[in-house]
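Then we have chain A:
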Amino acid sequence: MKTWPQSILEKSMRKDVILDVISLHAGYGGKPVLQGVDFQVREGEIVAVIGRNGVGKSTLMKTLIGLLPTDRGSINLRGASIDLLAAHQRARRGIGYVPQGRDVFPRMSVLENLLVGESIAGQATEGKVDEIFHYFPILKERADQRAGTMSGGQQQQLAIGRVLMGTPSMILLDEPSEGIQPNIVQDIARITVELNRKTGVTVVFVEQNIDMIRAMAQRCYVMDKGSIVAELDKDMLQDRDIIRRYLSV
Partner candidate 1 sequence: MPLLETHKLNKHFGGLHVTGNVDFALNPGEMHCLIGPNGAGKSTFFKLILGEHLPDSGDILYDGHDITRAKPFERIRKGISVKFQVPGIFKELSVRQNLTIALQYHVDPELLAEEIDQLLEFLKLADDQKQLAGNLSHGQKQWLEIGMAIALKPKLLLLDEPTAGMTPDETFATGEMLQELNREGMTLLAVEHDMAFVRQIAHQVTVLHFGKIFAQGTIDEIVANEDVAAIYLGEVDA
Partner candidate 2 sequence: QEPIKLGVLEDQSGDFALATIGKVHGIELAVEEINAAGGIDGRPIEIIAYDTQSDNTRYQEFMRRVLQRDKVDVVFAGFSSASREAYRPIVNQFDGLAFYNNQYEGGVCDANMIVTGAVPEQQFSTLLPYMMETYGKKVYTIAADYNFGQISAEWVRQIVDENGGEMVGEEFIPLGVSQFSQTIQNIQAAKPDFVVTLLVGTAQSSYYEQAGAANLALPMASSVNVGQGYEHKRFTPPSLANMYATVNYIEEVDTPESKAFVEKWHAKFPDEPYINQEAENSYAAVYLYKLMVERAKSTELEAIRGVIAEGDICFDAPEGEMCIDPKSQHTSHTIYLAQVTEDHSIAFPKVWESIQPYWLGEAGCDLTMEDPSAQYTPSSPPPAK
């Protein structure tokens, strides 16, 4: 039997740790990508994950939500292991996931796309659609357009709006700024931070855009070759050059 180092055990017992990832290994059909990822996220935090192309950031996100199986190690949500849960079960526990490259449902209308997001909550929530429309007015304007024909940036907004429909307690965002016009990038950052303040939602996001990282993140993990190689705290995140340096580890 494997015994965990005392400190990690201790940490995972801590009550305010919502997500505790211990020595996580995962990959694609025998090809290992994540090779021992360890990190914790506390309730209500906004944490960034950065790293070069191809180091495994998206793989980490997919493993957290359950689209890829855990090969070794474990993922604990509020102290309980979720390794054996299917993705939809994890979602039902309040995890919202916005994939890289958006992946909206192309042949469904914008509104229908949003309605699918309700599944996270398991039921429809009164007034939720209007709330989303308030954050992303273009979605209201195009409520009946087929999502596949929306512009790249519009799709990204839709994808974010879609998970918010389910009022998740934790959101995983994979490169949310990709393809979004600068002022909306700022909006998204602002909205996220605002939501985080208002509702205490926890956010884990992968990002390359320094401005967005600075605007949103309270803490930041740096990934390389399938594991976490550094952790940046609030102060370090003030310095563009530090982030820049770590982004290209």
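Quick note on selection: all candidates are chains of the complex that A comes from, given by their letters.
The criterion applied here is as follows: contacts are C-beta pairs under 8 Å (C-beta built on N, C-alpha and C of every residue); 3 or more make two chains touch, one makes a residue touch a chain; residues count from 1.
What you see is a predicted model; the values in this text were computed from it and never measured.
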Response to the item:
Of the candidates 1 or 2, the one touching chain A in this complex is 1
Worksheet item: What part of chain A is in contact with candidate 1 in the complex they form?
Response: 28, 31, 50, 52-54, 58, 100-101, 138, 149-154, 156-157, 175, 178-187, 208-211, 244, 247-248
